[in-house]
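Only one protein chain is missing from this complex, and each of the others stays in its spot.
Chain naming follows the written order as A and B, and within any one chain the residues start at number 1.
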Amino acid sequence: MDQIEIELPSNVAFTTTSAIHDFIKSSPLQKLVNWGRKNSLWFMTHPMGCCGIEQICVGVAHYDTDRFGIMPRASPRQADVMMISGYVTKKYLPALKRVWDQMVEPKWIMMMGECAISGGPWWESYSTVINMDEIFPVDIYIPGCPPRPEALLDGFIELQKKIEAQQDRTVVPNPADIGV
Amino acid sequence: MTHTTTQITSPPKPSEILLHLGPQHPLQPGPFLLDLKIEGETIREAELKIGYIHKGMEKVFEDRTYIQILPLTDRICYLASNSNNDVYCRGMEELLGIEPTDRAKYLRVLTNELCRIQSHLLGIGEYTTDVGFLTMFIYMVREREGIVSLLEAITGSRLNHNYARFGGVAHDLPPGYKEMALKTLGELKKLVKSHDEMLSSDSVYLKRTKGVGVLTASQAKELGVAGPPLRATGVEYDLRRVEPYLVYDDLDFDVITQTDGDVFSRVKVRLLEILESIYIIEQVLDQMPTGPYKQNVMPYITRPAPGEVYSRIEDPRGEMGMYIISDGSDKPYRFRIRGPAFATAQALPPLLVGTYVADVAAIAASMDSCTSEVDR
Partner (left out) sequence: MVDENADNEMVDGTRDIIEPPKIDRTIMVALSETFKDGVFDVDVPLPNRAVARIDPGRVKPIMQFLLDNGFDHLSCISGVDHPPDKMEVVYHVTSYSGPLVIALKASIPRDDPKIDSLCDIYWNANWYERETYELFGIIFNDCPYLKVLLLPEDMEGEWPLRKDYAGYPNPT
(Lines give C-alpha, C1' and ligand atoms only; values in the text may rest on other atoms or scores of the structure.)
Protein backbone atom coordinates (compact mmCIF):
# COMPACT_ATOMS: atom_id res chain seq x y z
CA MET A 1 0.00 0.00 0.00
CA ASP A 2 1.28 3.42 -0.83
CA GLN A 3 2.03 5.60 2.11
CA ILE A 4 -0.09 8.69 2.24
CA GLU A 5 1.85 11.72 3.15
CA ILE A 6 0.08 14.35 5.16
CA GLU A 7 1.47 17.78 5.32
CA LEU A 8 1.17 19.15 8.82
CA PRO A 9 0.95 22.86 9.38
CA SER A 10 4.05 24.08 11.11
CA ASN A 11 2.24 25.76 13.99
CA VAL A 12 0.55 22.54 15.33
CA ALA A 13 2.19 20.83 18.32
CA PHE A 14 2.46 17.11 17.67
CA THR A 15 2.14 14.83 20.70
CA THR A 16 3.09 11.17 20.78
CA THR A 17 2.18 8.44 23.27
CA SER A 18 5.75 8.44 24.33
CA ALA A 19 5.63 12.11 25.08
CA ILE A 20 2.52 11.62 27.23
CA HIS A 21 4.23 8.87 29.19
CA ASP A 22 7.32 10.99 29.64
CA PHE A 23 5.20 13.81 30.92
CA ILE A 24 3.29 11.56 33.31
CA LYS A 25 6.49 10.04 34.61
CA SER A 26 8.05 13.38 35.38
CA SER A 27 5.00 14.89 37.05
CA PRO A 28 2.84 14.23 40.12
CA LEU A 29 0.19 12.91 37.74
CA GLN A 30 1.75 9.45 37.99
CA LYS A 31 0.93 9.45 41.67
CA LEU A 32 -2.66 10.31 40.91
CA VAL A 33 -2.91 7.51 38.36
CA ASN A 34 -1.36 5.03 40.78
CA TRP A 35 -3.66 6.18 43.56
CA GLY A 36 -6.64 5.51 41.34
CA ARG A 37 -5.39 2.14 40.28
CA LYS A 38 -4.49 0.84 43.69
CA ASN A 39 -7.83 1.79 45.20
CA SER A 40 -9.96 0.12 42.58
CA LEU A 41 -8.49 -3.36 42.37
CA TRP A 42 -11.31 -5.41 40.97
CA PHE A 43 -10.50 -9.07 41.09
CA MET A 44 -12.00 -11.77 38.96
CA THR A 45 -14.08 -14.37 40.80
CA HIS A 46 -12.46 -17.46 39.55
CA PRO A 47 -12.49 -20.12 42.23
CA MET A 48 -10.41 -23.13 41.27
CA GLY A 49 -10.06 -25.06 44.50
CA CYS A 50 -9.90 -24.73 48.25
CA CYS A 51 -8.41 -21.27 47.89
CA GLY A 52 -11.48 -20.29 45.90
CA ILE A 53 -13.60 -20.69 49.00
CA GLU A 54 -11.40 -18.29 50.94
CA GLN A 55 -11.49 -15.99 47.93
CA ILE A 56 -15.29 -15.97 48.17
CA CYS A 57 -15.15 -15.42 51.92
CA VAL A 58 -12.81 -12.50 51.60
CA GLY A 59 -15.01 -10.76 49.06
CA VAL A 60 -18.18 -10.57 51.15
CA ALA A 61 -19.29 -9.72 54.70
CA HIS A 62 -16.89 -10.36 57.57
CA TYR A 63 -13.62 -9.76 55.72
CA ASP A 64 -15.22 -7.29 53.33
CA THR A 65 -12.53 -6.15 50.92
CA ASP A 66 -14.83 -3.44 49.60
CA ARG A 67 -13.33 -1.08 52.16
CA PHE A 68 -10.06 -1.17 50.17
CA GLY A 69 -11.87 -0.81 46.87
CA ILE A 70 -11.24 -4.47 46.12
CA MET A 71 -14.34 -5.95 44.58
CA PRO A 72 -15.19 -9.26 42.94
CA ARG A 73 -16.08 -9.08 39.26
CA ALA A 74 -17.51 -11.85 37.17
CA SER A 75 -15.96 -11.09 33.81
CA PRO A 76 -12.26 -11.00 32.93
CA ARG A 77 -12.88 -7.91 30.80
CA GLN A 78 -13.89 -5.92 33.85
CA ALA A 79 -11.21 -7.20 36.16
CA ASP A 80 -7.79 -5.84 37.08
CA VAL A 81 -6.48 -8.70 39.14
CA MET A 82 -6.49 -12.37 38.30
CA MET A 83 -5.96 -14.75 41.17
CA ILE A 84 -4.80 -18.21 40.26
CA SER A 85 -6.48 -19.80 43.22
CA GLY A 86 -5.78 -23.43 42.65
CA TYR A 87 -4.14 -26.19 40.85
CA VAL A 88 -3.37 -25.63 37.14
CA THR A 89 -3.57 -28.69 34.93
CA LYS A 90 -2.35 -29.31 31.44
CA LYS A 91 -5.97 -29.30 30.35
CA TYR A 92 -6.79 -25.98 31.96
CA LEU A 93 -3.68 -23.99 31.07
CA PRO A 94 -4.80 -22.92 27.55
CA ALA A 95 -8.11 -21.64 28.90
CA LEU A 96 -6.36 -19.82 31.70
CA LYS A 97 -3.98 -18.12 29.29
CA ARG A 98 -6.94 -17.02 27.21
CA VAL A 99 -8.70 -15.58 30.24
CA TRP A 100 -5.52 -13.69 31.09
CA ASP A 101 -5.28 -12.33 27.55
CA GLN A 102 -8.88 -11.12 27.71
CA MET A 103 -8.13 -8.85 30.63
CA VAL A 104 -7.28 -5.28 29.74
CA GLU A 105 -4.13 -3.49 30.82
CA PRO A 106 -3.13 -2.54 33.44
CA LYS A 107 -3.55 -5.95 35.05
CA TRP A 108 -1.93 -7.86 37.83
CA ILE A 109 -1.73 -11.50 38.73
CA MET A 110 -1.64 -13.10 42.14
CA MET A 111 -0.68 -16.66 42.96
CA MET A 112 -2.86 -17.86 45.77
CA GLY A 113 -1.92 -21.02 47.58
CA GLU A 114 0.72 -23.68 47.22
CA CYS A 115 -0.95 -25.46 44.30
CA ALA A 116 -0.63 -22.43 42.06
CA ILE A 117 2.85 -21.51 43.23
CA SER A 118 4.58 -24.86 43.00
CA GLY A 119 2.03 -27.60 42.46
CA GLY A 120 1.51 -28.01 46.19
CA PRO A 121 0.75 -31.54 47.36
CA TRP A 122 0.30 -32.67 43.75
CA TRP A 123 3.61 -31.42 42.42
CA GLU A 124 4.66 -34.81 41.04
CA SER A 125 1.35 -35.63 39.42
CA TYR A 126 1.11 -36.35 35.71
CA SER A 127 -1.47 -33.64 35.27
CA THR A 128 0.33 -30.74 36.92
CA VAL A 129 1.81 -27.66 35.33
CA ILE A 130 4.47 -26.35 37.67
CA ASN A 131 6.74 -23.34 37.16
CA MET A 132 3.74 -21.11 36.67
CA ASP A 133 5.94 -18.05 37.12
CA GLU A 134 7.54 -18.83 33.77
CA ILE A 135 4.15 -18.65 32.10
CA PHE A 136 2.49 -15.72 33.84
CA PRO A 137 4.09 -12.45 35.00
CA VAL A 138 3.32 -13.01 38.64
CA ASP A 139 3.15 -10.00 40.95
CA ILE A 140 2.32 -11.43 44.34
CA TYR A 141 2.70 -14.87 45.89
CA ILE A 142 0.45 -15.77 48.81
CA PRO A 143 1.60 -19.06 50.32
CA GLY A 144 -0.65 -21.30 52.38
CA CYS A 145 -2.80 -24.33 51.88
CA PRO A 146 -5.15 -22.56 51.72
CA PRO A 147 -4.02 -19.10 52.87
CA ARG A 148 -6.20 -17.54 55.51
CA PRO A 149 -8.35 -14.57 54.47
CA GLU A 150 -6.00 -12.33 56.46
CA ALA A 151 -3.11 -13.55 54.32
CA LEU A 152 -5.08 -12.80 51.20
CA LEU A 153 -5.84 -9.30 52.46
CA ASP A 154 -2.16 -8.87 53.19
CA GLY A 155 -1.41 -9.93 49.64
CA PHE A 156 -3.74 -7.27 48.32
CA ILE A 157 -2.10 -4.64 50.51
CA GLU A 158 1.32 -5.68 49.23
CA LEU A 159 0.00 -5.38 45.69
CA GLN A 160 -1.25 -1.89 46.48
CA LYS A 161 2.23 -0.95 47.70
CA LYS A 162 3.67 -2.32 44.51
CA ILE A 163 1.26 -0.31 42.39
CA GLU A 164 1.97 2.80 44.39
CA ALA A 165 5.65 2.56 43.47
CA GLN A 166 4.95 1.80 39.84
CA GLN A 167 6.28 3.93 37.00
CA ASP A 168 4.59 3.56 33.64
CA ARG A 169 6.92 2.21 31.05
CA THR A 170 7.99 4.35 28.13
CA VAL A 171 6.44 2.78 25.08
CA VAL A 172 8.83 2.92 22.17
CA PRO A 173 6.57 4.09 19.32
CA ASN A 174 6.29 2.26 16.09
CA PRO A 175 7.68 4.64 13.42
CA ALA A 176 4.79 3.86 11.10
CA ASP A 177 2.28 5.06 13.70
CA ILE A 178 3.63 8.55 13.92
CA GLY A 179 4.33 9.00 10.24
CA VAL A 180 8.09 9.16 10.50
CA MET B 1 -34.91 -39.86 30.21
CA THR B 2 -33.70 -43.43 30.03
CA HIS B 3 -31.94 -43.13 26.75
CA THR B 4 -30.70 -39.58 27.08
CA THR B 5 -27.02 -39.56 26.43
CA THR B 6 -24.54 -37.45 28.30
CA GLN B 7 -23.03 -35.83 25.25
CA ILE B 8 -23.87 -33.69 22.26
CA THR B 9 -24.36 -36.21 19.50
CA SER B 10 -24.60 -34.06 16.38
CA PRO B 11 -23.41 -30.63 15.26
CA PRO B 12 -26.01 -27.88 15.61
CA LYS B 13 -28.56 -27.45 12.85
CA PRO B 14 -29.06 -23.98 11.31
CA SER B 15 -31.83 -23.26 13.81
CA GLU B 16 -29.65 -24.22 16.76
CA ILE B 17 -26.57 -22.75 18.35
CA LEU B 18 -23.91 -24.15 20.58
CA LEU B 19 -23.37 -22.25 23.81
CA HIS B 20 -20.26 -22.81 25.90
CA LEU B 21 -20.49 -22.09 29.61
CA GLY B 22 -17.00 -22.19 30.96
CA PRO B 23 -14.33 -23.20 31.78
CA GLN B 24 -14.13 -19.85 33.55
CA HIS B 25 -17.67 -18.83 34.33
CA PRO B 26 -18.95 -16.91 37.33
CA LEU B 27 -21.77 -19.32 38.06
CA GLN B 28 -19.41 -22.14 38.70
CA PRO B 29 -17.84 -23.20 41.95
CA GLY B 30 -14.86 -24.40 39.94
CA PRO B 31 -13.80 -24.73 36.33
CA PHE B 32 -15.84 -27.03 34.12
CA LEU B 33 -17.22 -26.65 30.65
CA LEU B 34 -20.93 -27.02 30.05
CA ASP B 35 -21.78 -27.17 26.36
CA LEU B 36 -25.40 -26.51 25.54
CA LYS B 37 -27.06 -26.97 22.19
CA ILE B 38 -29.95 -24.58 22.23
CA GLU B 39 -32.82 -23.87 19.91
CA GLY B 40 -34.39 -20.57 20.75
CA GLU B 41 -34.48 -20.61 24.52
CA THR B 42 -34.78 -24.35 24.94
CA ILE B 43 -31.89 -26.69 25.57
CA ARG B 44 -31.85 -29.63 23.18
CA GLU B 45 -28.67 -31.35 24.29
CA ALA B 46 -26.13 -30.77 27.00
CA GLU B 47 -22.67 -32.06 27.62
CA LEU B 48 -20.54 -31.57 30.66
CA LYS B 49 -16.79 -31.59 30.17
CA ILE B 50 -14.80 -32.00 33.33
CA GLY B 51 -11.21 -32.60 34.31
CA TYR B 52 -9.96 -29.04 34.33
CA ILE B 53 -8.60 -29.49 37.84
CA HIS B 54 -7.91 -33.22 37.62
CA LYS B 55 -5.12 -33.65 40.13
CA GLY B 56 -4.39 -37.33 39.58
CA MET B 57 -5.04 -37.94 43.26
CA GLU B 58 -5.45 -41.67 42.92
CA LYS B 59 -1.97 -41.95 41.43
CA VAL B 60 -0.43 -39.62 44.00
CA PHE B 61 -2.03 -41.56 46.85
CA GLU B 62 -0.44 -44.79 45.63
CA ASP B 63 2.93 -43.14 46.18
CA ARG B 64 2.26 -41.88 49.71
CA THR B 65 2.31 -43.71 53.01
CA TYR B 66 -1.01 -44.18 54.76
CA ILE B 67 -0.37 -41.42 57.24
CA GLN B 68 0.75 -39.01 54.51
CA ILE B 69 -2.53 -39.56 52.69
CA LEU B 70 -4.54 -38.37 55.67
CA PRO B 71 -4.03 -34.60 55.16
CA LEU B 72 -4.42 -35.01 51.40
CA THR B 73 -7.91 -36.47 51.78
CA ASP B 74 -9.00 -33.01 52.95
CA ARG B 75 -8.30 -31.65 49.53
CA ILE B 76 -10.63 -34.06 47.72
CA CYS B 77 -13.53 -31.84 48.60
CA TYR B 78 -12.53 -28.92 50.74
CA LEU B 79 -16.06 -28.21 51.91
CA ALA B 80 -16.46 -31.72 53.27
CA SER B 81 -12.95 -32.24 54.56
CA ASN B 82 -14.03 -33.80 57.84
CA SER B 83 -16.21 -36.31 56.06
CA ASN B 84 -13.33 -37.24 53.79
CA ASN B 85 -10.96 -37.71 56.74
CA ASP B 86 -13.59 -39.76 58.44
CA VAL B 87 -14.33 -42.09 55.54
CA TYR B 88 -10.62 -42.69 55.06
CA CYS B 89 -10.01 -43.32 58.74
CA ARG B 90 -12.98 -45.67 58.95
CA GLY B 91 -11.61 -47.64 56.04
CA MET B 92 -8.17 -47.79 57.59
CA GLU B 93 -9.59 -48.76 60.96
CA GLU B 94 -11.30 -51.70 59.32
CA LEU B 95 -8.06 -52.71 57.62
CA LEU B 96 -6.02 -52.29 60.80
CA GLY B 97 -8.66 -53.88 63.01
CA ILE B 98 -8.86 -51.04 65.50
CA GLU B 99 -11.83 -49.17 66.86
CA PRO B 100 -11.94 -45.45 67.69
CA THR B 101 -12.49 -44.52 71.31
CA ASP B 102 -15.99 -43.56 72.41
CA ARG B 103 -15.16 -39.92 72.85
CA ALA B 104 -13.51 -39.81 69.43
CA LYS B 105 -16.67 -41.17 67.83
CA TYR B 106 -18.69 -38.35 69.31
CA LEU B 107 -16.07 -35.78 68.35
CA ARG B 108 -16.11 -37.03 64.77
CA VAL B 109 -19.88 -36.82 64.60
CA LEU B 110 -19.64 -33.30 65.98
CA THR B 111 -17.16 -32.13 63.35
CA ASN B 112 -18.94 -33.99 60.56
CA GLU B 113 -22.17 -32.24 61.33
CA LEU B 114 -20.50 -28.83 61.68
CA CYS B 115 -18.91 -29.49 58.32
CA ARG B 116 -22.26 -30.39 56.84
CA ILE B 117 -23.72 -27.13 58.11
CA GLN B 118 -21.00 -24.95 56.61
CA SER B 119 -21.04 -26.85 53.35
CA HIS B 120 -24.80 -26.45 53.01
CA LEU B 121 -24.58 -22.77 53.93
CA LEU B 122 -22.04 -22.09 51.21
CA GLY B 123 -23.91 -24.32 48.78
CA ILE B 124 -27.12 -22.41 49.29
CA GLY B 125 -25.18 -19.16 49.15
CA GLU B 126 -23.61 -19.92 45.78
CA TYR B 127 -26.95 -21.09 44.51
CA THR B 128 -28.75 -17.93 45.57
CA THR B 129 -26.18 -15.79 43.72
CA ASP B 130 -26.96 -17.76 40.61
CA VAL B 131 -30.68 -17.14 40.87
CA GLY B 132 -29.94 -13.46 41.43
CA PHE B 133 -30.54 -13.29 45.17
CA LEU B 134 -27.24 -11.77 46.23
CA THR B 135 -28.47 -10.65 49.64
CA MET B 136 -28.99 -14.23 50.72
CA PHE B 137 -25.47 -15.11 49.59
CA ILE B 138 -24.02 -12.47 51.87
CA TYR B 139 -26.19 -13.65 54.76
CA MET B 140 -25.14 -17.23 54.18
CA VAL B 141 -21.42 -16.46 54.11
CA ARG B 142 -21.84 -14.35 57.22
CA GLU B 143 -23.50 -17.20 59.08
CA ARG B 144 -20.92 -19.63 57.75
CA GLU B 145 -18.15 -17.63 59.42
CA GLY B 146 -19.66 -18.50 62.81
CA ILE B 147 -19.56 -22.22 62.03
CA VAL B 148 -16.06 -21.93 60.59
CA SER B 149 -14.98 -20.36 63.87
CA LEU B 150 -16.49 -23.29 65.76
CA LEU B 151 -14.57 -25.72 63.57
CA GLU B 152 -11.43 -23.67 63.88
CA ALA B 153 -11.69 -23.79 67.67
CA ILE B 154 -11.58 -27.60 67.56
CA THR B 155 -9.30 -28.32 64.64
CA GLY B 156 -7.15 -25.21 64.32
CA SER B 157 -7.91 -24.66 60.68
CA ARG B 158 -10.56 -22.84 58.72
CA LEU B 159 -10.94 -25.11 55.75
CA ASN B 160 -8.87 -28.27 55.50
CA HIS B 161 -9.31 -29.57 58.98
CA ASN B 162 -7.33 -32.82 59.01
CA TYR B 163 -8.98 -33.83 62.25
CA ALA B 164 -9.70 -37.54 62.28
CA ARG B 165 -6.92 -40.01 63.03
CA PHE B 166 -6.74 -43.80 62.90
CA GLY B 167 -8.51 -44.78 66.08
CA GLY B 168 -9.21 -41.29 67.33
CA VAL B 169 -9.01 -37.61 66.57
CA ALA B 170 -6.22 -35.07 66.62
CA HIS B 171 -7.29 -32.80 69.48
CA ASP B 172 -9.78 -32.68 72.29
CA LEU B 173 -12.36 -29.95 72.68
CA PRO B 174 -11.06 -26.61 73.98
CA PRO B 175 -12.36 -25.49 77.41
CA GLY B 176 -15.75 -23.80 77.39
CA TYR B 177 -16.56 -25.16 73.96
CA LYS B 178 -20.07 -26.34 74.75
CA GLU B 179 -21.32 -22.91 75.80
CA MET B 180 -19.68 -21.26 72.81
CA ALA B 181 -21.15 -23.78 70.39
CA LEU B 182 -24.64 -23.68 71.85
CA LYS B 183 -24.66 -19.89 71.66
CA THR B 184 -23.60 -19.79 68.00
CA LEU B 185 -25.87 -22.64 67.00
CA GLY B 186 -28.84 -21.10 68.80
CA GLU B 187 -28.36 -17.91 66.83
CA LEU B 188 -27.89 -19.85 63.61
CA LYS B 189 -31.11 -21.76 64.19
CA LYS B 190 -33.10 -18.54 64.38
CA LEU B 191 -31.35 -17.10 61.34
CA VAL B 192 -31.82 -20.20 59.21
CA LYS B 193 -35.51 -20.27 60.10
CA SER B 194 -35.89 -16.67 59.06
CA HIS B 195 -33.94 -17.28 55.83
CA ASP B 196 -36.14 -20.26 55.10
CA GLU B 197 -39.18 -18.06 55.60
CA MET B 198 -37.69 -15.41 53.33
CA LEU B 199 -36.97 -17.91 50.57
CA SER B 200 -40.37 -19.58 50.89
CA SER B 201 -42.31 -16.33 50.69
CA ASP B 202 -40.50 -14.46 47.92
CA SER B 203 -42.81 -14.67 44.91
CA VAL B 204 -40.08 -14.00 42.34
CA TYR B 205 -37.87 -16.63 43.85
CA LEU B 206 -40.70 -19.15 43.95
CA LYS B 207 -41.49 -18.57 40.30
CA ARG B 208 -37.88 -19.21 39.37
CA THR B 209 -37.53 -22.38 41.38
CA LYS B 210 -40.86 -24.19 41.79
CA GLY B 211 -41.33 -26.86 39.17
CA VAL B 212 -37.94 -26.17 37.57
CA GLY B 213 -35.49 -28.97 36.98
CA VAL B 214 -37.80 -31.66 38.25
CA LEU B 215 -36.33 -35.04 39.04
CA THR B 216 -38.66 -37.86 40.00
CA ALA B 217 -37.65 -40.56 42.43
CA SER B 218 -37.28 -43.25 39.78
CA GLN B 219 -35.29 -40.92 37.51
CA ALA B 220 -33.00 -39.93 40.36
CA LYS B 221 -32.34 -43.57 41.19
CA GLU B 222 -31.69 -44.37 37.58
CA LEU B 223 -29.25 -41.49 37.27
CA GLY B 224 -27.45 -42.76 40.35
CA VAL B 225 -27.56 -39.62 42.45
CA ALA B 226 -27.55 -39.62 46.22
CA GLY B 227 -27.68 -37.04 48.95
CA PRO B 228 -29.92 -33.95 48.94
CA PRO B 229 -30.93 -34.20 45.24
CA LEU B 230 -32.23 -37.72 45.89
CA ARG B 231 -33.87 -36.89 49.19
CA ALA B 232 -35.65 -33.96 47.55
CA THR B 233 -37.51 -36.50 45.44
CA GLY B 234 -38.91 -38.27 48.48
CA VAL B 235 -36.49 -41.18 48.78
CA GLU B 236 -35.43 -41.62 52.36
CA TYR B 237 -31.87 -42.68 51.59
CA ASP B 238 -29.30 -41.45 54.05
CA LEU B 239 -26.30 -43.57 54.93
CA ARG B 240 -26.46 -42.27 58.48
CA ARG B 241 -29.70 -44.22 58.73
CA VAL B 242 -29.22 -47.00 56.19
CA GLU B 243 -25.76 -48.02 57.36
CA PRO B 244 -25.29 -46.33 60.75
CA TYR B 245 -21.67 -45.53 61.44
CA LEU B 246 -19.91 -43.93 64.44
CA VAL B 247 -22.69 -43.21 66.93
CA TYR B 248 -25.49 -42.23 64.59
CA ASP B 249 -27.67 -45.10 65.74
CA ASP B 250 -27.63 -43.67 69.29
CA LEU B 251 -28.74 -40.26 68.11
CA ASP B 252 -32.20 -39.08 67.32
CA PHE B 253 -32.63 -37.39 63.96
CA ASP B 254 -34.96 -37.35 61.00
CA VAL B 255 -33.98 -37.96 57.42
CA ILE B 256 -35.14 -34.81 55.68
CA THR B 257 -37.15 -35.40 52.54
CA GLN B 258 -39.24 -33.31 50.22
CA THR B 259 -41.59 -34.59 47.57
CA ASP B 260 -41.33 -32.35 44.53
CA GLY B 261 -37.76 -32.98 43.41
CA ASP B 262 -37.41 -29.52 41.89
CA VAL B 263 -34.84 -26.80 42.51
CA PHE B 264 -36.85 -25.41 45.40
CA SER B 265 -37.04 -28.79 47.15
CA ARG B 266 -33.33 -29.44 46.83
CA VAL B 267 -32.53 -26.18 48.55
CA LYS B 268 -35.24 -26.73 51.12
CA VAL B 269 -33.71 -30.10 51.99
CA ARG B 270 -30.37 -28.41 52.63
CA LEU B 271 -31.93 -25.70 54.77
CA LEU B 272 -33.81 -28.23 56.88
CA GLU B 273 -30.73 -30.44 57.13
CA ILE B 274 -28.90 -27.54 58.72
CA LEU B 275 -31.54 -27.44 61.45
CA GLU B 276 -31.37 -31.23 61.83
CA SER B 277 -27.58 -31.09 62.12
CA ILE B 278 -27.88 -28.48 64.84
CA TYR B 279 -30.22 -30.84 66.67
CA ILE B 280 -27.68 -33.66 66.32
CA ILE B 281 -24.86 -31.47 67.61
CA GLU B 282 -26.90 -30.47 70.64
CA GLN B 283 -27.38 -34.14 71.49
CA VAL B 284 -23.71 -34.89 70.87
CA LEU B 285 -22.60 -32.10 73.20
CA ASP B 286 -24.97 -33.41 75.89
CA GLN B 287 -24.03 -37.06 75.59
CA MET B 288 -20.29 -36.64 75.02
CA PRO B 289 -18.54 -39.23 77.21
CA THR B 290 -15.29 -38.48 78.98
CA GLY B 291 -12.23 -40.55 78.31
CA PRO B 292 -9.30 -40.59 75.89
CA TYR B 293 -9.86 -38.96 72.53
CA LYS B 294 -7.34 -41.13 70.71
CA GLN B 295 -5.61 -44.47 70.96
CA ASN B 296 -2.38 -44.42 72.86
CA VAL B 297 -0.25 -46.07 70.22
CA MET B 298 -0.28 -44.30 66.90
CA PRO B 299 2.56 -45.57 64.72
CA TYR B 300 3.89 -43.33 61.99
CA ILE B 301 4.45 -46.19 59.59
CA THR B 302 1.30 -48.22 59.27
CA ARG B 303 1.35 -51.54 57.49
CA PRO B 304 -2.13 -53.04 57.31
CA ALA B 305 -2.52 -56.69 56.42
CA PRO B 306 -3.19 -57.40 52.74
CA GLY B 307 -6.83 -56.93 52.01
CA GLU B 308 -9.31 -54.44 50.76
CA VAL B 309 -12.06 -52.29 52.12
CA TYR B 310 -14.85 -50.17 50.72
CA SER B 311 -15.95 -47.64 53.30
CA ARG B 312 -18.61 -45.05 52.71
CA ILE B 313 -20.34 -42.34 54.67
CA GLU B 314 -22.94 -39.66 54.13
CA ASP B 315 -21.09 -36.63 52.85
CA PRO B 316 -22.88 -33.26 52.70
CA ARG B 317 -23.38 -34.05 49.00
CA GLY B 318 -24.26 -37.72 49.14
CA GLU B 319 -22.50 -41.03 49.27
CA MET B 320 -18.74 -40.70 49.69
CA GLY B 321 -16.86 -43.94 49.28
CA MET B 322 -13.26 -45.02 49.30
CA TYR B 323 -11.98 -48.32 48.02
CA ILE B 324 -8.57 -49.09 49.47
CA ILE B 325 -6.52 -52.13 48.47
CA SER B 326 -3.58 -52.95 50.69
CA ASP B 327 -0.79 -55.28 49.68
CA GLY B 328 0.85 -55.33 53.09
CA SER B 329 3.30 -52.52 52.43
CA ASP B 330 3.21 -49.03 53.89
CA LYS B 331 1.51 -47.59 50.81
CA PRO B 332 -1.88 -48.47 49.34
CA TYR B 333 -1.83 -50.62 46.22
CA ARG B 334 -4.90 -48.93 44.82
CA PHE B 335 -6.89 -46.02 46.16
CA ARG B 336 -10.23 -45.33 44.54
CA ILE B 337 -12.30 -42.31 45.46
CA ARG B 338 -15.97 -42.50 44.72
CA GLY B 339 -17.20 -38.96 45.11
CA PRO B 340 -20.83 -37.96 45.47
CA ALA B 341 -20.35 -34.87 43.32
CA PHE B 342 -19.14 -37.03 40.42
CA ALA B 343 -22.44 -38.87 40.41
CA THR B 344 -24.40 -35.65 40.75
CA ALA B 345 -22.47 -33.95 37.96
CA GLN B 346 -23.11 -36.87 35.65
CA ALA B 347 -26.84 -36.48 36.24
CA LEU B 348 -26.79 -32.80 35.30
CA PRO B 349 -26.88 -32.96 31.45
CA PRO B 350 -30.05 -35.11 31.23
CA LEU B 351 -31.66 -32.85 33.78
CA LEU B 352 -30.97 -29.78 31.66
CA VAL B 353 -32.45 -31.14 28.43
CA GLY B 354 -35.75 -29.45 27.73
CA THR B 355 -35.30 -26.59 30.18
CA TYR B 356 -34.71 -22.93 29.41
CA VAL B 357 -31.31 -21.29 29.21
CA ALA B 358 -32.25 -18.92 32.01
CA ASP B 359 -32.79 -21.85 34.37
CA VAL B 360 -29.43 -23.49 33.76
CA ALA B 361 -27.74 -21.55 36.52
CA ALA B 362 -30.43 -22.39 39.04
CA ILE B 363 -30.50 -26.09 38.19
CA ALA B 364 -26.74 -26.52 38.04
CA ALA B 365 -26.20 -24.73 41.32
CA SER B 366 -29.01 -26.55 43.09
CA MET B 367 -27.19 -29.83 42.48
CA ASP B 368 -24.33 -28.35 44.57
CA SER B 369 -21.52 -30.16 42.87
CA CYS B 370 -17.95 -29.62 43.94
CA THR B 371 -15.62 -29.49 40.95
CA SER B 372 -12.56 -30.44 42.93
CA GLU B 373 -14.16 -33.70 43.91
CA VAL B 374 -15.62 -34.36 40.47
CA ASP B 375 -12.17 -34.08 38.93
CA ARG B 376 -10.08 -35.41 41.81
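In this text, a residue touches a chain if its C-beta (ideal position, glycine included) is under 8 Å from a C-beta of that chain, and two chains touch if they have at least 3 such contacts.
The shown structure was predicted, so the numbers you read here are calculated from the model rather than taken from an experiment.
*Asks:* In the whole complex, not just what's shown, which of B:R142, B:H171 or B:R338 touches the removed chain?
*Replies:* The single option touching the absent chain is B:R338.
*Asks:* Could you tell me which of B:L36, B:I50 or B:L122 touches the chain that is not displayed?
*Replies:* B:I50
*Asks:* Considering the whole complex, not just the chains shown, which residues of chain A touch the missing one?
*Replies:* For chain A, the residues touching the absent chain are 89-91, 123-128, 130-131.
*Asks:* In the complete complex, which positions of chain B touch the hidden chain?
*Replies:* Answer for chain B: residues 2, 5-7, 50-51, 54, 56, 58-59, 63, 94, 216-218, 221-224, 226, 230, 234-237, 239, 241-243, 307-308, 310, 312, 319, 321, 323, 325, 333-334, 336, 338, 342-343, 346-347, 375-376 touch the chain left out.
Rule of thumb we're sticking to: only the chains that are shown with their structure count from here on.
*Asks:* Could you please specify the touching residues of chain B with respect to chain A in the complex?
*Replies:* By the definition above, chain B touches chain A via 23-24, 26, 28-31, 51-57, 59-60, 63, 71-72, 75, 78-79, 122, 126, 137-138, 141-142, 144-145, 158-160, 372.
*Asks:* Given the complex with chain B, which residues does chain A contribute to the contact?
*Replies:* 44-50, 52-54, 56-57, 60-62, 74-76, 86-87, 89, 91-92, 95-96, 99, 121-122, 124-128, 145-146, 148-149
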